[in-house]
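I have a structure I would like to understand better, so I am pasting it below and will then ask my questions one at a time.
Just one protein chain is left out here, and the rest sit where they should.
Here is subunit A:
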Amino acid sequence: MATDTSFSRRLARREFRSSKDARLSVGSSVMKIISSTSVESLLTAEEDFLEYLSFLSTVALNALLRAGAVDPGNVKLLQHFNESFHGLWELISASYKTLKQSHEQNLALDTDELYLLQQAPGFVHIFKEYFESVTDFMVVKGFDRAAKQASSYWKSNKKVLRQMIKDTSDGPVHVLLQRVFIDPFRNHVQHYTLFLSNLTEDSEAEPLSDVLNTFVELQRHISQILDEASQTKILWSQISNKLTLALCHPERRLQEDSRNVPVAVANGRYERVLLFNDMLVFLQGHESKSFDLKTVWVDSTVKQKSEPNNYLLRIITPEDEVVLCAKEPQCQGLWLWKINQLIRQVLNGSRDYPLWGKAGEVTNPPTCRFSTYTFRNEGRFKEATYEGDMSWGKPHGKGTLKWADGRNHVGDFKFGQEDGFGICLIPNSSQDRYDCYKCHWRSGSMEGYGICEYADESVYKGYFKDNMRHGFGILECGAPDTNPFKYTGNWDRDKRSGYGVWESKNKGERYIGMWLNNNRHGPAIILTDSGACYQGIFNSNKMVGTGILLSEDSTMYEGEFTEDRLMAGKGKLTFSNGFTLVGTFNRNASLGLHTQGVLNTTSAHEDETTKRKFQLGAELFPVEERWNGIFEPFLKFLESGCQGETEEFFLGFHVKSSKKLQKSQEYLYCERDKDEVSGKIEDIIKEISVFQKQEDLQLYLEKAFKSSHHPFKKLLKILLLVYQATYSGVGANLHLLSMAQEEIKYYGKKLLEFCRALLATAGERNGHRNCILDEDEEMSDTWAYTLILPLILPRFHPDLFMLYMLYHEQEDGFYWQGIIRLGHLTDTKLLEFLDVQKQLWPLKDVKLTTNQRYSIVRHKCFHSATECLQKIITTVDPKEKLEIILKTYSEIERTVSRVVDKDYKLPMDDLLPLLIYVVSRAGIQHLGAEINFIRDLMDPSNRGGIYDFLLTALESCYEHIQKEEIRHYTC
């Protein structure tokens, strides 16, 4: 027989292992000799039980397996049953083997050599499992069906069965069948307990009583298991077939029944409540509604005002709520306790051991738990499956929500809604691709800063509100097959609205101006790659009324246009030479542009210059309103008290570029850059709150503007983006200079404002005011120029300076001609030409060899001053540039003082020619651009003062060099 051979094989294996175990345990602490009579009794019991098992296997188990194989639903159960049966058999055989061995050798047995004691946990485990598999089979009426299936076999063996359990009554076959698999097993456990308790009586040794306790516990557990099983089995036969079919499950056990411990469902929605080990079920007629205990929360704090004598339990599930009413507080208490214990057990994934009865030690389940739930009710979440932290029936914490259509949200949840940072993938209907939103959510919709990568490869980076783009944002569409564009500007409910810059990449055209409902609407400037620019009013994407066209050759047209920006109608043309033409312009397919009008050839020079350098946009788009969408969230963040967790929501998050990523990886083995300051708002506030002096703040800001995680740097980065979107590329147009420099100064002011607010917040938190920046209200602007601008200007300088260069192109050209002309002159010739008093000529500086004459020396006089002035281009900070000019002056004065051998105070009559000399020798390119850059961006409080004077002196030199008499001077 197959079972017999396997039995012997197992026996052999067991033997080997047990002997090894025994060897290992030699020398253990407890030594207690067991009397041979007790050993003998145990040996007999094991022998009898083994015999029984073998017999049972032959008579009943094999038949059961054969009969059960017919019913596919039972196959698995029976398999498990069979396995646990054999597991048990093996265990008993091993126990028997070791006992017999020692008994035969007549060795005295130590307690710790006893297999039963050595392997106590194994015994407990195997018996537990056996009873579980038996009851699983039992509750689904496995025995009943097996009895029916092979009724003739059983009938013939009924007597044998009855003998096996020494029963005299005439019970039905299925009851007998059940009992032969249960009763002797229980008895055997009992036998163990008795044996152990006899042993314990003789000795007080702790390990022994521990083992005894485990077997007592096992006994209790077994009877509870059997109890639960029979209760459950009874239930399945009581309720209707339909309900049984729906609810019956081998591992499901009835834990409580409202018919047993009475509770009613409020509003009479259901007539009966059943609590199982894995779910809570409400019955109404033949209908049932069940709730997975993993997603059930019980609240016992509710009270009903109308009926204060009712004791209520609120059952909370993700999509349903049921209130249980009990008349007695004990009933309420029992249900509450049982439900909570079962929830805890189901969350742990295992039942308690023993099932009940450790009341004092157990805890309630956590309110916040990791669960999975699929929503069924109508609504946003229908058919979506949530997996993650839940609390009181709602997604709360971190989790993933997957919709049936492929939509997927991973992130933070609060009270059942997406809230906090989250990444959401939304399938795009047209393509097999996704829109990917990485952004902040509030109460289920996108709000705050976010990045969206759309399925069509366009990318939006900016602010959201109510799931729509709202506030400042950049939308870039790079798909080559469509019309690639980039919009940098304001949004209102998903539509372009307010100030914004649009760049069509194919056409090379840029629209800077107002939008409404995605349309160009309001005042605007259009720059084309041909260098022409328009200023006009738009209405629903069409240009209306009069406008201005500035062509690259500086011809200006003021007048009427067609919708497509063609000159048509009344207008005035001002040519670059100053001639004007006033008339009516027409466009005709064959003739092109033709006109009738009055040509004025008396050009007013001044008028011509203002037209040539006409500044666009400054009064159309007040600088305070242009980028409000960027500053506002920052301000709100400051106003909201700078809470760390809201920082990204307001200020956006730091996205590492690949270059940065590389850098961050370098950190793995390099020391972290010491210049980085923390970007965490708490750290920032802590750090700045101790500043005493302005220098501290200055040093800090210097680092802050370089630290990629710092809010100031993030803001600066966005400002740089919008600045470049407007003024670089096609935007590098001299007609935008006024707008551009105004904008940068405004950035400085805003940053100063934020700096102040941060200091104030830091002060509030520490209870003392920080007064670094608040000396005098009237100084407010000065700080922007002296503290902020020098720090941010380097980033903007290339683009801004380009505008200055374009603006001063012509003057710089004349100036350069002058410089070249004067460059031909020798030092003495130049000094003479500039009418510098002979006594001031620093000819001592010139060392001549015998053959040289003064008249051929070049670039020797005032060498130190010349070199000094040349340094003006090494910095972008206006203040530093002014200091260089001042130093240049001191160098001139030093040289002169040396020449005349006394302190010589230079009056302007002497200084100006000397300065012209130095400027012409220094040969700084784009000096006009430099001068005007300094003048526009220097601290305005310098006006009228020493720096202003020197700058004016320098400017007058620049002017002078441009003059005809210089440019065309011939020696």
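Quick note on the criterion: a contact is a pair of C-beta atoms (placed from the backbone, for glycine too) under 8 Å apart; a residue touches a chain by one contact, two chains touch by 3 or more; residues count from 1.
The rule is simple: contacts and distances are computed from a predicted model.
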item: The complex's invisible chain, by UniProt name, from "GPI transamidase component PIG-T", "RAB31, member RAS oncogene family", "DNA-directed RNA polymerase subunit" or "Replication factor C subunit 3"; value: "RAB31, member RAS oncogene family"
item: Contact residue for the chain not shown (choose from A:Arg179, A:Lys703, A:His808 or A:Arg967); value: A:His808
item: Contact with the hidden chain (one of A:Asp167, A:Asp320, A:Asp456 or A:Glu742); value: A:Glu742
item: Residues belonging to subunit A that touch the chain removed from view; value: 609-610, 613, 615, 618, 737-738, 741-742, 745, 776, 778-779, 781-782, 807-808, 811, 835, 889, 893, 904-909, 911-913, 928, 932, 936, 940-941, 943-946, 949-950, 952-953, 955-956, 958-960, 963, 965
